[in-house]
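One structure coming up, written as structure tokens, with questions to follow.
A single protein chain has been removed from this complex, and every other one stays in its place.
As written, the chains take the letters A, B and C, and residue 1 is the first residue of each chain.
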Amino acid sequence: MNTFTFKRKVNYYECDRMGITHHSNYIRFMEEARIELLDEYGYGFERMEAEGISSPVVSVSVEYRKPTTFRDEIRIEVYTKNISAVKLTFGYLMYVDDKLVCKAESVHCFFDNGRPACIEERFADLYPRLIALTDK
Amino acid sequence: MNTFTFKRKVNYYECDRMGITHHSNYIRFMEEARIELLDEYGYGFERMEAEGISSPVVSVSVEYRKPTTFRDEIRIEVYTKNISAVKLTFGYLMYVDDKLVCKAESVHCFFDNGRPACIEERFADLYPRLIALTDK
Amino acid sequence: MNTFTFKRKVNYYECDRMGITHHSNYIRFMEEARIELLDEYGYGFERMEAEGISSPVVSVSVEYRKPTTFRDEIRIEVYTKNISAVKLTFGYLMYVDDKLVCKAESVHCFFDNGRPACIEERFADLYPRLIALTDK
Partner (left out) sequence: MNTFTFKRKVNYYECDRMGITHHSNYIRFMEEARIELLDEYGYGFERMEAEGISSPVVSVSVEYRKPTTFRDEIRIEVYTKNISAVKLTFGYLMYVDDKLVCKAESVHCFFDNGRPACIEERFADLYPRLIALTDK
């Protein structure tokens, strides 16, 4: 396994009436982890913006395995589930202590000044690092 | 097609730096639509709580087709994608005007005072109405 | 009393672990009410943007009188608490049924293509309508 690890404590205002983390917030935690990963890999938001790159979220899917709550530290292991010419799929395994609480994925494409970008060519330095990220 | 229709305008604070509805918010719109549907079908939150029913979200998946923004009125057509003994899958087709902007689904199970409930038996009056909800 | 009325139901995901509307959300309800007011008074967001007007929030203050919860319909009565040359103060009285649940105010200034605007001069048609809005 060669994943990118991101840790995040659940805030009080992220929990709902049932006392558990509202399910919509995991989508936000995934974004936080992804932004941190790209930043550490040299593709921070500022560089993206400066180079005219935008990267819409194509789709997400989330399986909620165990509830989490205020104060829990969620450890997110991010890996590359798939890369095609134009689509990048991140996988996410979320843990509290060693308990798997959530499994998710998100699909992304990239636009270079409005035109779809081939990931391997456009992000030649990032590509091998993404390839190396795996849950195996 | 026999769907449940829910309408919802996008708020200013639901849009992000790109000027579009942040992708996490669609998960919240889906919940709003679902709660309204169950309420209109006689299973409002209050009744659920009073009867000791809880209904966790098992999973969600969302495909973002077109961006939406502040002021857009999103029309959500909710239908029953699948019902097994213990799992209910709602499908969601979201439109702005007649443009499909988002397709999604969410899976739910039900607990009756802590024990998994058979949907057809426990919600005998709701079940046929859910069966009738279809995108065909 | 000549106020602008805005109504808004509290969503499930806006309530916290205590089962009550999280106090940060009232700030968002105030924004919703304000945007609706300005829209109805001919100064919708689109017009503001088109004319190069921006309007930052200078300050807010909120007194929480009674808790509210999921399903409550909050009726917000907005009035003009004060207008100086460059600052507009809205007051907000929020009710559930006839119970006052929250009192608030927010202060705003206006920039016309980056330069502070005199409210009475720049928004000559809006100004008398704002003057007319009062809680007396």
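As a working rule, contacts are C-beta pairs under 8 Å (C-beta built on N, C-alpha and C of every residue); 3 or more make two chains touch, one makes a residue touch a chain.
These numbers were taken from a predicted model, which means no experiment stands behind them.
Asks: Residues of chain A in contact with the chain that isn't shown?
Replies: 11-13, 28, 31-32, 35, 45-46, 70-71
Asks: If you put the missing chain back, which residues of chain B would it touch?
Replies: 12-13, 15-17, 19, 22, 24, 70
Asks: Quickly run down the residues of chain C that touch the omitted chain.
Replies: Those residues of chain C that touch the unshown chain are 18, 23-25, 27-28, 31, 54, 56-64, 67.
The working rule: only the chains that are shown with their structure count from here on.
Asks: With centres defined as the mean C-alpha position, give me the chain A-chain B separation in Å.
Replies: 24
Asks: Report the inter-chain centroid distance for chain A and chain C in whole angstrom, where each centroid is the mean of the CA atoms.
Replies: That gives a centre separation of 36 Å.
Asks: Scan chain B for residues touching two or more other chains and write them down.
Replies: Each of 28, 31 in chain B touches at least two other chains.
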